[in-house]
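Every protein chain except one is present and positioned as in the full complex.
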Amino acid sequence: MQIKVAIVMGSDSDWRVMKKAKEILDSFEIPSVCKVVSAHRTPEDISPFLSESEKAGAKVVIAGAGAAAHLAGVLASYTLLPVIGVPLNSTPMNGMDSLLATVQMPEGIPVATVGIDNAGNAALLAIRMLAMTDPAILNRLNAYKAEMVAKTRKKSENLK
Amino acid sequence: MQIKVAIVMGSDSDWRVMKKAKEILDSFEIPSVCKVVSAHRTPEDISPFLSESEKAGAKVVIAGAGAAAHLAGVLASYTLLPVIGVPLNSTPMNGMDSLLATVQMPEGIPVATVGIDNAGNAALLAIRMLAMTDPAILNRLNAYKAEMVAKTRKKSENLK
Amino acid sequence: MQIKVAIVMGSDSDWRVMKKAKEILDSFEIPSVCKVVSAHRTPEDISPFLSESEKAGAKVVIAGAGAAAHLAGVLASYTLLPVIGVPLNSTPMNGMDSLLATVQMPEGIPVATVGIDNAGNAALLAIRMLAMTDPAILNRLNAYKAEMVAKTRKKSENLK
Amino acid sequence: MQIKVAIVMGSDSDWRVMKKAKEILDSFEIPSVCKVVSAHRTPEDISPFLSESEKAGAKVVIAGAGAAAHLAGVLASYTLLPVIGVPLNSTPMNGMDSLLATVQMPEGIPVATVGIDNAGNAALLAIRMLAMTDPAILNRLNAYKAEMVAKTRKKSENLK
Amino acid sequence: MQIKVAIVMGSDSDWRVMKKAKEILDSFEIPSVCKVVSAHRTPEDISPFLSESEKAGAKVVIAGAGAAAHLAGVLASYTLLPVIGVPLNSTPMNGMDSLLATVQMPEGIPVATVGIDNAGNAALLAIRMLAMTDPAILNRLNAYKAEMVAKTRKKSENLK
Amino acid sequence: MQIKVAIVMGSDSDWRVMKKAKEILDSFEIPSVCKVVSAHRTPEDISPFLSESEKAGAKVVIAGAGAAAHLAGVLASYTLLPVIGVPLNSTPMNGMDSLLATVQMPEGIPVATVGIDNAGNAALLAIRMLAMTDPAILNRLNAYKAEMVAKTRKKSENLK
Amino acid sequence: MQIKVAIVMGSDSDWRVMKKAKEILDSFEIPSVCKVVSAHRTPEDISPFLSESEKAGAKVVIAGAGAAAHLAGVLASYTLLPVIGVPLNSTPMNGMDSLLATVQMPEGIPVATVGIDNAGNAALLAIRMLAMTDPAILNRLNAYKAEMVAKTRKKSENLK
Partner (left out) sequence: MQIKVAIVMGSDSDWRVMKKAKEILDSFEIPSVCKVVSAHRTPEDISPFLSESEKAGAKVVIAGAGAAAHLAGVLASYTLLPVIGVPLNSTPMNGMDSLLATVQMPEGIPVATVGIDNAGNAALLAIRMLAMTDPAILNRLNAYKAEMVAKTRKKSENLK
């Protein structure tokens, strides 16, 4: 089966946060694959991982990393697919280190950065990109939004 | 003519930074439109602007704003197109205020945030999104990358 | 019955902090209403919520939100009532993100910002605004202050 | 003549920023008075300044101060009028020191804080408070808003 | 009995940190007094507290406060005794708010600031000031230092 | 002649800021000496400098340093005189590096820290310490304060 | 037996973090020694500690300290061996204080700084320095790297 999104993280301990991306993609019935590749520990694996993912059909890459979070940036320097970076809160710096290391890319190599630990938004951003040319996914996004609205309104009613 | 990208900024003083996005899109021959819409001063214009842009063909929105930079987030709450946020350095806070106000979106409404004042990367990210399904744009991205590599190598040779 | 203050928060999980505002208003016998409205998830509800609140008599709006906390700013762009923003500590950033996203508003659309998670001060600020023209409320504020002084002095006596 | 707003700043060098508040109040035809009172250099003058201002009719106090900006907080501890704090950027800390010293007040003594150096928003916030019970001022606020909308729309048209 | 040092804190909840100052002063047999006085809640008590303390013999004042920590600065504006400020970590800001609100005083009114929550160093700084003209206290400081050296050396020996 | 205060800085480029301390001490007719000693470049000179200063009569040490500003802390570890640290703004970090490196001393070795680049307050703090037991200096402090009050009041009168 | 690396920390409570450096050096069969020396409490012990360590064969020094972390910098001012600094997270500042106090050294006295609490990387950096001229250690580094790669790849396989 063809995948649409490749999810990669710097360590298996990041799975605790990154699995949210997988869950949302699953709920949208968008096939994806998850890998551990480290920009620092296994730099030689980055290029093969990308080739493989592109061959498997990936149109978007989601990368989660903490500390001096280079993973998304390094991926973006090897591929021309859009790369979404999730800065992870994994040091005493509260994610400020990973946020700056992910978002402050030099001109030429963009990373689409979402909020700290916000793997859910990374998935939803990937879905918006896919929905640009896929009406079925756009329909599901519309349904997702309607449900979000309904939930928020119900919360308001239940407030005391 | 159909546009592909809608560029919007909170104030005409942001044009100084945001024009770089327009220039890069132009160099890729990707039609775009530029507007001033303020999340705070003209909130009623946001929804019409988006309807109009979508009707005109826009597939991606780029939003630049400074200070308590809500523009990208508000746009993302009204449209299902991917929204790219450019945090602008326009207060004594050095852009930290606009970065956090742009990137730290709640789950459900993602903003693809690029670096502070990095309108160039916003354009290149939009181009990557369009290239997902447009081989001609992908070709131009490949050429852009090759030129970037050549320039960097020439800089190395010229270093003293 | 007419209300005086409308309290709104971005999520029902913010109630844990925001209920303090309700409690203080109650203790001053100032009628208020509490709602969940999200600047991002239910932007279409903001304008109706404000119309309804103003019709019900609201003279001040209190808004609590975390992360890229746009709620107070968006409310202030739709109403001419004074809007008090409570930045909530709801991400690893310790409330710095919500503080900057709430307070750093562009000229033209002010938000009266109080300290992080300080819903109590939001209520007391609303009460001061109402007391500008309501001597009964001013009397209660005077009593509140006298009690605060007495409590602090008793604490000093009890210190060992 | 009765005043409506008392503007106070910690040093005459703050006038460069704070005069914007005076100008906006003037344009709304709201009488105000401007003084230099320092929380640290002339603490004994704070209580007399407030008594005098209240006698002269002041309903709101605007205080601008930089560095360890205690002025707004100290004023708020002596009066029950709403106090608006303008954190000024006057040290190498870029206003972060004055922002935190102004906004992070303990529960019981609120300061309505606006953005760094944003004396204009302090005036507009005072005007919103006065407009709560003064329809003439509310009318002018409506006109101000309409003009702001018109200006922003014109900027958009003029953008190339 | 004459006291030498007056210790004051903004709230009785600060005692948890500030008692360390009392303990060190006690161990040096330096008489001191502890009070709760709030710069914001009981500003009228500051001047009487200082007069009383000076009459009782106080030569140094130690003030602990959190958040927008104005206490030390306000004390320093009423007395000419040296005032030592202890910024307390009492908000989500990790003490950065109280540090900046304590140390960034305008020229003219100095506060001798020690580290966040470091009430022990406040006491030792007061003791150094007293030792400037009191050889008995200087002797005890010398003994304290010798003991500190001995303890550190023993820790090194015990390391595994 | 006996000195009262020893002023030391890490580099002669710090004189631009530190001379303010000398000027204020001169205006109080308090004899002082100024030296360049670097905690890092000339650590062997620290102990001799202190011995010499103490022999010459110094009762207080003022130390100004930037970046990883260790000077005040190292001095405080060699002497039992009170040491006042002036964090200097000499790197792109805006003085945050020197502030934290000066104020966050471990318990046992206090540094009396003043605001960034605030050499004037360092002098005034030293003067307060000397005034603890010197009525003549206390008189001059009273005069200094009275003049400061008069100046601030005149500024208020001159404000437009 | 000759040692290769001297590990020093400011307090025995730092051992909890610093022992990781010892463990990695042990696993590389590189002899080392561990001491507690405080830049502030036992400054007189720094020079003897270094002489002794150099005589015992030390080629690299690793220093761990928190807060106003001067230890690595002071060591680097007394020795010409490379000094590696480990900023420790030991205050409410999350290690930002120790990071800046360790890394922002003035030109002339370098400290090789690693990440906050990252004693493991301090050891690996010392090992890289020793491997510059020791092929046996270089071999072990190669094996270490290979194992790290294998582990990361296995983690990827085990991910769900």
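Chains here go by letter, A, B, C, D, E, F and G, matching the order in which they are written, and residues are numbered from 1 within each.
Going forward, a contact is a pair of C-beta atoms (placed from the backbone, for glycine too) under 8 Å apart; a residue touches a chain by one contact, two chains touch by 3 or more.
Predicted model, so just to flag it, every value in this text is computed and none were measured.
Considering the whole complex, the residue from A:Cys34, A:Ala67 or A:Leu159 that touches the absent chain is A:Ala67.
When the full complex is taken into account, the listed residue touching the unshown chain is A:Ile109, out of A:Val33, A:Val61 or A:Ile109. The omitted chain makes contact with chain G at the following residues, 59-60, 80-82, 84, 99, 103-105, 107-116, 118, 120-122, 124-125, 128-133, 138, 141-142, 145, 148. Within the complete assembly, residues 11-12, 15, 34-38, 41-42, 44-45, 67-68, 91-94 of chain F touch the chain that is not shown. Listed by residue number, the positions of chain B touching the unshown chain are 89, 94-96, 115-117, 148-149, 152-153, 155-156, 158-160.
Just so it is clear, only the chains that are shown with their structure count from here on.
Among the pairs A-G and F-G, the greater number of C-beta contacts is found at F-G.
Here the CA centre of chain A is 35 Å from the CA centre of chain C.
Counting partner chains per residue, chain B has residues 11, 38, 41, 67-68, 91, 93, 103-105, 108-109 touching two or more of them.
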